[in-house]
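Heads up, one of the protein chains got dropped from this complex, but the rest are sitting where they should.
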Amino acid sequence: MERRDFLKLIGITGAGAVTACDAKVGPQSLIPYVVPPDNITPGIPTWYASTCRECPAGCGTHVKTREGRVIKLEGNPESPVNRGKLCARGQAAHQNLYDPDRLKGPKRLVNGEYVDAQWEQATSALAAELRRLREAGGDPGSVVLLTGLQTGTRERLYDEWARAVGARRVVYEPFAYEPLLEANRRVFGESVLPSYDIEGAEFVISFGAEFLETWISPVRYAVEWSRMHAFRGDEAVEKGIFVAVEPRLSMTASNADEWVSVKPGTEYLIALAMANVLGAGGEAADWTPRRAAEATGVDAGTIERLAGLFRDKRSVALPGGISTSHSNATAAAVAVNLLNRAGGAIGDTVRFSTPVTGAVEGSYRAIVDLVAAMQTGAVKALLFADTNPVFSLPPALGFAEALRQVPFRVSFGPLFDETGAWCQWLLPDHTPLESWGDWIPQQGTVGIQQPAMRPVFNTRATPDVLLDVWRTAGDPAAAPATEGGWYEYLREAWSDRAPDERAWAEILRAGGVWEGAAVAPPAGQPTDGANLGRAGVGAAATGELGSGEPTDFAPPAYDGPSGEGTFDLVVFPQIALYDGRTANRPWLQELPDPASSVAWQTWVELHPEVADELGLVDGDVVTVESAHGSVQAPVIRYPGARRDTVALPLGRGHDRMGRYAAGRGVNPIALLPPTADSASGGFAWQGVRVGLTKTGTRVDPLRFQGSDSDEGRDLAEAVPMAAALRLASGEAEVHAEEPHLGEDIPLTVERVARDSDPDGPYRWGMAISLDACTGCNACVTACSAENNLPFVGPERVAKSRFMNWIRIERYLEAKPGGRIETHHLPMLCQHCGAAPCEPVCPVYATYHNPDGLNVQVYNRCVGTRYCSNNCPYKVRYFNWFQYEWPEPLNWGLNPDVLAREKGVMEKCTYCVQRINAAKIAIKDQGPDAVITEGMFQTACQQTCPTDAIVFGNLKDPESRVAKLAGGPLAYSALEHLNTRPANFYLKQVTDRSGVEAAAAEPVAAH
Amino acid sequence: MSAELMERGVRGAFYTIEEAGEAVLALEKEGFAQEDITLFSPIPTAEYEEHFERPRSPVRYMTITGGILGCITGFVLTFWTFFAWPLHVGGKPVASFPVAVVIMFELTVLLGGLFSLAAVFIFSRIPALTMKPGYHPRFSEDLFGVFVHASEEQGKRSARDVLNRFGALEVSDEAE
Partner (left out) sequence: MADTVKQKSGRAQAGVFRRVNRDILSTLQKPGLGWAAGMAVVLTVLAAGVTAEIYQIKVGLGVAGYEPPVMWAVYITNFVFWVGIAHSGTLISAILFLFRAQFRTAVYRVSETMTVFAVMTAGLFPLIHLGRVWYFYYLAPYPNERLLWPNFRSPLVWDFFAISTYFTISSVFLYVGLIPDIAAARDRARTKLRRRLYGALSLGWQGTDSQWRHYNRAYLFLAGLATPLVLSVHSVVSWDFAMAIVPGWHSTIFAPYFVAGAIFSGVAMVITLVVPLRKAFRLTDYIDEYHLDRLAKLLLLTSSIVFYAYLVEIWTAWYSGSPYERAIFWDRAFGQYAWASWIMYGCNCIIPLSLWFKRVRTSWFWMFIVSIFVNVGMWFERFVIIIQSLAHEFIPYQWDYYKPTWVEMAITAGSFAWFLMWFLLFIKFLPSMAISELKELLPPRLRRQKKEMEAA
């Protein structure tokens, strides 16, 4: 069948999917419909609780479907992991489901060409091959099932299956954090990831852990961080301090109160020295602050000050992630452990009682061994499930070449990715939104994963395929526990928790089984290490380590010559693309990086002064060359880069995978040697020295940010903690600080609330806390999903024609002592009371509605673009073209929101469709029923992990937004223009540790 | 005057407007009615208007009518639309006069101008399908003409005398 015909067919049946169901999926797939399908009213969304599988964090989700189509994902508020929040990747998850480049069905390689196959044919072929190998009596290593990190029932199936068919299961996860496990084993004798209680801490110090971006469970930690750190002025309680020790001003570091910039690979010495100050003996004993200072270039005073903070406050230190894992990563993690122990954090803010998922022991080591085995030809068959090693392993390791020695290769990947290109069989799995499953993000928490809609393409759940293979090819002695398919298998595994269908339905509704629920940890879960903490603290006194072996704190090995013209290479994961698995989601490709504000492109981050020395400007393509390879990418000047480093982001540079990922950017992994951290065997992402050469070509830097500095315009305001406290406690006058530019018009909530129908109950508005906003961009993607925002592609981004109704402006401010203060400023339509955009429209296409919204009437707009010229905030976006949604991406469009035509202006509507839904919902409560707090949320507010965005009715004095907007830290952007914006910003709170105040002292004296 | 009177008359051609003008005045003295005398000129005769003591042109009434009409239209149009569907923009009052002023001004000028044009057409009897008697192509080139309606011979004679007296290049009977 032709692809197009197929899509048409799907298009027709897709809507009917809710009622129709084919034999393969089985009637059970209708279980999610707790109400009978014929009760589904078109226009009323149906929600399914599920689990996000875009990274190992396993956030709980609520999947919104309309007429059988997934249109939006939102966090599951009941999930203890993400508490209702999602990151940008989670928000874009259904672009994976609707990826136009997905494999439409099974394929096999016939003399160099992939031809469509039938599932029966495929499974039997696979079964036949495995049976042959098993009966040939090859050693169990000859068949390898290579999977990514898995937990719960799917993991159990993989293991049992491997055992039954005489295969070996190898787990490979690019971001495996082995050093953390190894360090915990050494210090505490437990090879698990503890849960770090950031929320409960008063002082958080991170040694290169990008915990707001990609580290272990970013949404969870972002939520916790904001509760510990964000000061909104509603209560006069001092908030916690966060210090980041990193070689690069990452997004996480940009949210730190203090960024300690250290020489790459020496972060751990700071931890050691701090531990030393805190009196830790043993290894830490001989690392005095002075000695550490010499090695790291951070002055001893700072180290002692930080140590002091760590001692005086309830503290936690976070061990490094990808961007700081050198060949001595384990030692670095051990150092952090020592600090935590010396500071008494173990069992307090570092809890082994509830270990979390996210790390894989010996992942990289296993791959290295596998490659060796492959090269000897010992591996006869290799099956890839949810992993893409050919992309994420350094070419220098020779994995791809070794694949040639493997006669039989199968990929279960839903996309035709780099690994798939090496396989004879492509047996596409369902995407997570189409499949059953469960996931254990942390001990005691099991998230359920249920299909939210009928499969888009002719794909098949890999577990089903494996079960079929198992039955035919497996050892008859060890037959699968169930006669049925994957669903029965899963159901059986849950039988003890959900003995009857009511309990099961309840679990499906809740989206899983949460903490506190008496749950026996499924097989393979670490035992409870609750009392480990105390033991650790005890050990700290004596300075011995949990396990015998000593740790060598020698500096990391650097690959390549040092000296003139060479730089330390820092490769770092981007929040949007993680390890590159999400690279074919256009929304994520077009999401500007929080630090450099670049999209669609791999860039080389250079310190501006270094760039000047080399005569490089933004967009100049340079060749970055190491001993192992070279890549070419445009330069982006970034003050947050160290002079001795160049930084490249991971995640781009695919040559397969689909139209949005292929040929986009470069993959810096090509520069890396296959070095491993000796202690843990984990891959050493850092420690390569590279040279830079100018190619002379220049490309458009696909950068959203016009100017890095706000030119002293004070768009994103900040106050020192001390002042903020005085304001919050009412000691200080609110408008006491120096007045705004021009005439200072104190703009009150009451005044803004008057900018709507005087008899009407509403004036919608927002309070946006700059202190909480981390710049993670989750709101941007959430808005795109809710409001059908098109992605415009690199050529148009180059002309800054991007369509994000909400954008995070990032301004860098140089502070005394070379410090850089980063301000993240979410900018969206301000719904001004005196909107400059309205009177200039010749056709009333934009006007002020009775709710106080600044409304855009698409059908009336003729496209003079005068409104955009006259908008001081520049938040109106124009449809320069008719933007297309390649089938089936358009299935994800929100039917409540018009998809705009070419030639019209559009902008943030405060999710007016949600407002109206709420109005309809209260209609039957009589004429004077009023929408109350929390009846609905805007998409951006809903997903914001740090609750930086608070939306509500300014006319209701009890509403949270009115309280915050009336609070001491509230101000309006460009207030002096007297546009009376409905968005109030809450000032960022800086200088919590009083560093600047201290620095300013002597100046003040003169 | 009746049709057959129109057919007959005497025409004189002059080099200069001065001569032609004096001839016209003299003819009036002779007792010829103003409407019986037509002066053809290749150049605007502005200077001679008061000289001829003709009634001032009524064009001005048309112009002022048009202007006032336009002004009112502008006011009504803007203010009616303000209230026909009151929409709030930019936190401004629904109706505002300064805005109306612009429209009122433009329409004043527009209708004023169009009415003046109409006035020229109406009062100057253009577009005219038939030419007035006594015209000669050279009257749009280098000569000034004076044409007198005179049916009976005696009138014609006196007209000829006058025209000759004031140095007409040629005097001819017009009887087509």
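Labels for the chains are A and B, by order of writing; each one numbers its residues from 1.
Keep this in mind: a residue touches a chain if its C-beta (ideal position, glycine included) is under 8 Å from a C-beta of that chain, and two chains touch if they have at least 3 such contacts.
Computed from a prediction, not measured in an experiment: that's the story for all the values here.
Enquirer: With the full complex in mind, choose from A:Ile322, A:Ala785 or A:Val904 the residue touching the hidden chain.
Expert: Of the candidates A:Ile322, A:Ala785 or A:Val904, A:Val904 is in touch with the missing chain.
Enquirer: For the chain not shown, which residue from A:Arg227, A:Arg801, A:Arg819 or A:Lys919 touches it across the whole complex?
Expert: A:Arg801
Enquirer: For chain A, enumerate the residues touching the unshown chain of the complex.
Expert: 704-707, 709-713, 715, 741-742, 796, 799-801, 807, 809-811, 825, 827, 836, 839-844, 860-866, 868-870, 872-874, 877-882, 901-905, 974, 977
Enquirer: Where does chain B touch the missing chain, residue by residue?
Expert: Given the touch definition above, chain B has residues 14-16, 19, 24, 38-46, 48-49, 52, 54, 56-57, 59-60, 63, 67, 77-78, 81-82, 84-85, 87, 89-90, 92, 96, 99-100, 102-103, 105-107, 109-110, 112-114, 116-117, 119-121, 123-132, 135, 137-143, 167 touching the missing chain.
Heads up, the rule we're going with is that only the chains that are shown with their structure count from here on.
Enquirer: Centre to centre, by mean C-alpha position, how many angstrom separate chain A and chain B?
Expert: Distance between chain centres, rounded to whole Å: 84 Å.
Enquirer: Under the touch definition given earlier, write down the residues of chain B that touch chain A in their complex.
Expert: 87-92
Enquirer: Would you tell me which residues of chain A are touching chain B in their complex?
Expert: 755, 832-836, 838-839, 841, 844, 846-848, 980
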